[in-house]
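Following this message is one structure expressed as structure tokens.
Of the protein chains in this complex, one is absent; all others appear in place.
The block that comes next holds chain A.
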Amino acid sequence: MNDHALTLLVLLPAAAACAMALVPKSAGGAAKKLTLATTALVALIAWSLAFDGRAGGAGLSHIVSAPWIPSLGVQFFLGVDGVSLPLVILTASLSFLAALASLGVERHPRGYCALLLLLQTGMLGVFLALDFVVFYVFWELILVPMYLLIAVWGGDGGRRAALKYFIYTLAGSVLMLGAGLLLYGQSDLTRLAPADLAECGVMGPDAAKPHASGMVLAEWLASDDPLAERYVDAEAAGAPLRTFNLSAMARLARSTDVFTSKSWGGHNLAWWAFVLLAVGLAIKLPAVPLHTWLPDAHTEAPTPVSMLLAGVMLKLGGYGLVRIAWPVCPEAARDLAFVVAVVGVVGLFWGALAAMAQTDFKRLVAYSSVSHMGYVLIGLAAGTLGADAWALGATGAVFQMVAHGVTSAGLFFAVGVIYERVHHRDLNQLGGLMNRMPTASGLALVLALASLGLPCLCGFVGELLVLLPAWTFNPYLAAAAASVTVLIAAYTLRAVRLAYYGPEYRGPNGDRLTPVTPRELAVLIPLAVAAVVLGVRPGIVTEVAEPALVAAGQPFAHPHPNLPGMTPVADAADARRTTR
């Protein structure tokens, strides 16, 4: 039986978006309230996933699967595991807060709300999709609403920035699609053992449940599932049965040699697929040098869209790497880990240095995102070293994504609070806000400290988890990554000093610096609280994510004979390493 919680998650916002057409043009307020209610409901459903005791283990849960394009083996296949669950909750919660932040939008509210809701459908869909085609469709679904939100509701340069965003992201998705087709062309479901087929959800949702041993191959083959019929035919003809099922692809990569056929340039097919995937997803992450769409898009986007852009959108890239690129192409990931790590470290420096030079507060926060996402790449690269390294590095990368989602969304909103009042974001003309709006400033300070990696706040945990395996991977890169913390502190504290400290506000529109409103507090306080809670109890994310990551990272459990970088220093240390 399908569990339709996830279908609801994905379709509710889309349905509400369609319903916007029915809202009369004059009732902009109603449109915003409907959006708020929808996102609240979606957030509730998302949170309920965490508490019904099924999601969050190593395996998939809440599976929805239905035939979609049987001739190609495409299934409408959704599910959630420990990797996606925190990101789904983050997305649903941030969407609600963004809807709350959008209550002040005056321009074409119906259209705005419809696009925001479509955006939410797309984002949730990407995190929940387990079939490459479904993943890709949702991925592309995000593109247009985001383009319009930046172009129409953004600042003066909105159209240009939106176009740039569109072109970059589209280029990324084309590369990703290429990788998907490459892999599809070599995949073969008939090579998988029946137990694997069941766990991958190929045999339907019931068979994928952990204790569904009763459901056997024969029973599935006898059912009227079109996929089962094609499976029978393929078996009979000895022909391969292609699949877009992401879990099945990961299993094929792990237990068969279908993806290792020699390909162009002396590399195998999985290697090329990895390159396409990594470049395509790195655009979204964004990784240097494919990041230049991000500062422009952020600078022009309206505040709630910026919150989603930084809080969720950037994680799509990281999630794609964790979900597809690394598990499906483990050999290539290991082969290219050094390159990935270097790109991560360069990104760390690049973003941090660029942030140092910004005078636009929002652009500064945007560049800080480029910097923080570097840790994700370093963690994933270092994770290829072995089982322990993968547990630390990948968990650190996922934690970093969640933590950055909280702090960047919070900081963008804090900038928005200022912009709403004085209509500029020039750090040189701000100052003295601590006395004019103490509560907002205090909360912004908490978020800024969380973003600079202060322990007991959420930014630190990801850094630590990523840096520990990075040292064994390559001590020089790790030391470089550690030294960026100085730059991160420098630009963050500079922004705090220029915006909030100082004797008085001397910029334009000083008379409009009214205290923060309850609605704004309702956005800021949950984010600041989340920053503290994640910092003090990081286990709420790591304990959920780690089992699923370990399961996905099984190919890395057996270290490659030719380790990139240096070998672990004290081999005996592994033996002593026990959890106390």
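One rule holds in what follows: a contact is a pair of C-beta atoms (placed from the backbone, for glycine too) under 8 Å apart; a residue touches a chain by one contact, two chains touch by 3 or more; residues count from 1.
Keep this in mind: contacts and distances are computed from a predicted model.
Enquirer: Which name from "Protocatechuate 3,4-dioxygenase subunit alpha", "Translational regulator CsrA", "ATP phosphoribosyltransferase regulatory subunit" or "NADH-quinone oxidoreductase subunit L" does UniProt give the chain that's left off?
Expert: Its UniProt record gives the name "NADH-quinone oxidoreductase subunit L".
Enquirer: So which of A:162, A:391, A:430 or A:530 would be touching the chain we can't see?
Expert: Among A:162, A:391, A:430 or A:530, only A:391 touches the chain that is not shown.
Enquirer: Looking at the full complex, which residue from A:41, A:493 or A:533 touches the chain that isn't shown here?
Expert: A:493
Enquirer: Looking at the full complex, which residue from A:107, A:506 or A:519 touches the chain that isn't shown here?
Expert: Considering all chains, including the one not shown, the answer is A:506.
Enquirer: Have a look at A:158, A:538 or A:555 and name the one touching the chain we're not showing.
Expert: A:538
Enquirer: With the missing chain put back, which residues of chain A would touch it? List them for me.
Expert: 289, 291-292, 295, 350, 352-358, 367, 387-388, 390-392, 395-396, 432, 434-439, 442, 449, 454-456, 460-461, 464-465, 467-468, 470-472, 475, 478-479, 482-483, 485-487, 489-490, 493-494, 496-497, 500-504, 506, 515-516, 536-539, 542-543, 546, 550, 568-570, 573-574, 576-580
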